[in-house]
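Yeah, one chain of the complex is gone here, protein chain that is, but the others are all in their spots.
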Amino acid sequence: MARVLLFGALRDLAGWRERRIEAASVSALCAVIGQEDAALGEALAGKGVQVAVDQAIVRDDAVLADTSEVAFLPPMSGG
Amino acid sequence: MARVLLFGALRDLAGWRERRIEAASVSALCAVIGQEDAALGEALAGKGVQVAVDQAIVRDDAVLADTSEVAFLPPMSGG
Amino acid sequence: MSVRLTDAPFDPGALLSDFARNRTETGAVATFTGLARAEAGATTVLELEAYPGFTEAQIGRIADQACERFGLHDLAILHRVGRIAPGDPIVFVATAAGHRRAAFEACDFLMDYLKSRAPFWKKEHGPSGERWIEPTAQDHADRERWGG
Partner (left out) sequence: MSVRLTDAPFDPGALLSDFARNRTETGAVATFTGLARAEAGATTVLELEAYPGFTEAQIGRIADQACERFGLHDLAILHRVGRIAPGDPIVFVATAAGHRRAAFEACDFLMDYLKSRAPFWKKEHGPSGERWIEPTAQDHADRERWGG
């Protein structure tokens, strides 16, 4: 099962920061999450949200392994 | 007699840093200095040399008092 | 070159002292320090979140770009995470170059990147609640000055 991490506003919306979820790809993972929490599913597909698998930015069709770390990154702002 | 100050390359050229010289105006002062040291006189009239009387930048026809401090300022470079 | 995160308060002056020391060919050191603003009481605490490992790596890539683009001799970036009180430093960037134009521009470039592209998420806590901050239109426009 992939290790799923949420950051920023996504974490507040979901009410969790980290979970293990079974999915074969990023898009499949988003579908699983969306079935359980429609608002979160919509937010994950929202404008400006990037996805990193094992700390590299990927496209939505990226394949997941059992040991993958998947992070959903809303718009960033430092400094 | 006015107190005359030289800075930067002008001081090296003249071989002095400060002298008292009698003159009624800046242009008269330059003439007095030029009679004694032609190279220095030419340098004082050179491009980019500014003149300050009592720490304010003036034109060459500025009048001098007995207590005036006259400074010849070659091109500046800090930092 | 140093890129670090810290969850403890830091003194930007101590970082500059270290950074400027023992440089005999560096004519120019520019720094930027970002401080948490109180916004006249509207912000009581700023909360900064990073993605440990990923955040440093992403900043490191931009730091490499800056070194090459501006011919830097060195740079240092320290970014605070966690809960930050008004007046405390959030970020410190220092750049070293032969001449001042490169040092200034590289520092400016790095800050524009940190403000709008670096993996941080920022929440303001205040008397009227909390809100997540996103880069402003100005932040995006600032970054676009550099292309890419």
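First chain written, first letter: the chains are A, B and C, and each begins at residue 1.
Convention: a residue touches a chain if its C-beta (ideal position, glycine included) is under 8 Å from a C-beta of that chain, and two chains touch if they have at least 3 such contacts.
Everything quoted here is computed from the prediction, not taken from an experiment.
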Displayed chains contacting the withheld chain: B, C
Among C:Ile59, C:Cys107 or C:Ile133, the residue in touch with the chain that has been omitted: C:Cys107
Interface with the unshown chain - residue positions in subunit C: 11-20, 22-35, 37-40, 86-87, 89, 98, 100-101, 103-104, 107-108, 111, 115, 138, 142
Residues in subunit B touching the chain absent from view: 5, 7-9, 12, 52, 55, 71, 73-79
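Note that in this section only the chains that are shown with their structure count from here on.
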Inter-centroid spacing, subunit C versus subunit A (mean Cα positions, whole Å): 27
Euclidean distance of C-alpha centroids - subunit B vs subunit C, Å: 49
Two or more partner chains touched - positions in subunit B: none
Residues of subunit C engaged with two or more neighbouring chains: none
